[in-house]
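For this view, one protein chain was removed and the others were kept in their places.
Read from first to last, the chains carry the letters A and B; within each, the first residue is number 1.
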Amino acid sequence: MSVEAPGAARPAARRFAGPGGQREGRYRTPPAIRRRRAARRSAGYVLLVALSGVAVYPFVWMVLTSLRPRDTVFSGGFVPDQLTFGAYTRAWSLLDFPSHFMTSVVVTALTVVVVLALATLAGYSFAKLHFPGKQVIYVVLLSTLMLPATALILPLFLQMKNLGLLNTRQGLILVYIGVSLPFAMFLMRAFFETLPDELIQAARVDGAGEFRIFWRIMLPLAAPGVATVVVFQFLTTWNEFLLANTLLQNTALLPLQPHLFTVTRSQHATDWTLMCAALTMSVLPIVLVYVRMQKRFVAGLTLGATKY
Amino acid sequence: MTARARERAVGYLFVLPIVAFFVMFVGYPFLRAFYLSLTEWSGFATPHFVGLRNFHSLLDDPVFWKALRTTLLYTAVTTILQTTLPLLLAAFLNAGWRGSVVFRTLLFIPVVISFVVTALLWQLIYDPNFGSLNRVLHDVGLGALAHPWLADPSTVLPAIIVVSLWQSVGFFMLIFLAGLQGIDLTLYEAARIDGANVRQLFLKITVPMLRTVTGVVVLLNLINGLNAFDIIYVMTGGGPNRASEVLGTYLYKLAFGTESGATPAFGYATAISMVIFALCIVVTLTQLRIARRARIVG
Partner (left out) sequence: MVSRVTRRDVLRGGLLGAAALAAPGLLAACDKGTSSGGGGSSSGGKAKVRMWTWYTEQQEQWPKLIQEFQASHPNIVIENRIIDYDAYLPALQASVSAGDPPEIFGPHVLAITYGKNGIAADLKAELGEQFLADFFKSTRDEYSDSGKQYAIGWMAQTFGIFYDPAIFARAKVDVPETWDDLIRVSNQIKSSTGLLPCVLANNQGGVATDFVLPLITQAANNPQLVLDLDYGRNGARWDDPKVIEALTKTEELVKGGAFAPNMNGIDDEQAQRLLYTGKAAMFYSGSWTPQGFAANAKKPFLQRYKVMQTPAWTAGARHWCGNQAGAGLSVSAKSKNMDAALEFIKFLYEPVRYAKTMNDSNSMPSTQAVVDQVRDPIVKVMTSWLLNGNGAPHILFGKGSSGAATNAFTALLGGQSTPQKVAKTVQAEVEKARTR
């Protein structure tokens, strides 16, 4: 019968307990230790609540501001006395919200799908397959991440002009894909690397083709990594606005974010309620994607382990 | 076809699309950027080739050196904080205990907000007269600690680092969480039976098993730190008096802003971006070598 050392009592201990909680099985912890553990656990909770509060505070402020009358944004308490949805109706019409929202959805969805497809393929290849020049190609591709966007904007613009893709949404999507691939590939490679090689060998012995191994075995195992890439890629693309403003010259083509900032901000003033309303509406899709992808973390297949 | 040849062919095939994308949309602009760093160019007409003159000017430029020092400091601090904190949080929130999903979502919310909004909202928080931070400090009796956070050269960089931390912790936590899913739970069971305590479980199993993912997070933080620009530019513009000037803000202002006034200095700005690039390459190659050695040993 093993007894845990007294000093080990910590809130995190729970994660290593069996499914039934700490009472399951062999022994009962002495009350003194249990009390100490509870104290530490509450300390941990308090810290977590504090951190979460700081994390969420600006966002809550943003949502509350979107519901205030315009001249009370900075006077009055944290919680507004009056609630009004005026900013939302203004945002809807002033911003031509539906059309730009759709543009964002299409541009982002296409970018995410293509990035995912290409990055998982390449990430797997760099992680598990062997071919000469692999490292060199990998570093060269990664180098895209290393140059600040400022240096690339003008050359990128000229390149798009030469390709005849300026002022088109296709061009924007292609650029987004191009600059997002290195990061996604980098992430996927890391996740694939954590998977054991034996599975591949076994599958090859069984006669499976390379693509089948990738598609049916390795990719599902890397589901948490895929989910991460989807979430990150979605929100990066959804929030992007510098490239969009530079490469698209027709306001009607703009995705939501760049358009939003143009309308709600001028050189010297910000229409806070309008901006917050528009931002609150634009954040919803990202939250949806995140919640959807969250399940992947729990549902991800791991090697013979049970999850709770 | 031999097994080797087969593997080789498929290897190339799988990376072919991404290489094609790179060549078509990134490769040429990249090369052009390299070339620009050797020229003097105002953004129109043909660039005027000047060889290494931009780099000589850099050596002589006190603002560049200050920005470089600040960048390196910023990168080091943010990397350490933005690797350890998310790791601890991910380990803590990975359990299936009630509420862990709620906390994970709450901590992720800052990531969802674009950098412009983040900078604007935090500027409000740091406002010396109305901002929540100073108000809260007064309310809890710590009024003496109230500062003009973004105006005081000694507090501006820490203030910005807090914002960076705020926005990235949730994201790196997500990556670590994904990595944690791949750890075989039976390892923990076996260790517990052998009498390991929580700290040992964390240090002897969790951390080593997360080695690859940690490498990813560290590298990302280093590259992002060296390239830092967005939040800093919107919050302080590199001020006051260059107290928060990093390479990214300096080069942006040279290209698109007030640094060189009415004559944009693209060549010079690109030369600075080459310095950032070189630093990133060094960091990446170092990380790759460390990772490879660890794999061979481990």
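Note that in this section a residue touches a chain if its C-beta (ideal position, glycine included) is under 8 Å from a C-beta of that chain, and two chains touch if they have at least 3 such contacts.
Given the structure is predicted, the values throughout are model-derived calculations rather than measurements.
*Asks:* Just one of B:33, B:218, B:265 or B:280 touches the chain that is missing; which is it?
*Replies:* Spelled out, the listed residue whose C-beta touches the missing chain is B:265.
*Asks:* Extract the touching residues of chain A with respect to the undisplayed chain.
*Replies:* Interface residues of chain A facing the absent chain: 70-71, 73-75, 106, 110, 113-114, 117-118, 121, 153-154, 157-158, 161, 164, 166-170, 173-174, 177, 204-212, 215, 241-242, 245-246, 249-253, 258, 261-263, 265-271.
*Asks:* Determine and list the chain B residues touching the chain excluded from the picture.
*Replies:* Residues of chain B in touch with the missing chain: 1, 3, 6, 9-10, 13-14, 16-17, 20-21, 40, 42-45, 54, 57, 60-61, 63, 116, 123-124, 126-130, 148-153, 234, 236-237, 239-242, 253, 255-265, 268.
What we mean here is this: only the chains that are shown with their structure count from here on.
*Asks:* Would you kindly tell me how far, in whole Å, the mean C-alpha position of chain B lies from that of chain A?
*Replies:* Taking the mean C-alpha position of each chain, the two centres sit 15 Å apart.
*Asks:* For chain B, which residues are in contact with chain A within the complex?
*Replies:* So the residues of chain B touching chain A come out as 3-4, 6-8, 10-12, 14-15, 17-19, 21-22, 24-26, 28-30, 32-33, 36, 43, 89, 91-92, 94-97, 101, 103-118, 120-122, 124-125, 130, 132, 166, 169-171, 174-175, 177-179, 181-186, 188, 192-193, 195, 197-199, 201-202, 212-213, 215-216, 219-220, 223, 226-227, 229, 247-248, 251-252, 255-256, 266, 269-270, 273, 276-277, 280-281, 284-285, 288.
*Asks:* Mind pulling up the chain A residues that touch chain B in the complex?
*Replies:* For chain A paired with chain B, touching residues are 2, 4-5, 7-8, 10-16, 44, 48, 51-52, 54-59, 61-62, 74, 117-119, 121-122, 124-126, 129-132, 134-135, 137, 139-152, 154-156, 158-159, 163, 174-175, 177-179, 181-183, 185-187, 190-191, 193-195, 204, 210-211, 214, 224-225, 227-228, 231-232, 235, 239, 241, 257, 261, 270, 279, 283, 286-287, 290-291, 294, 297-298, 300, 302-308.
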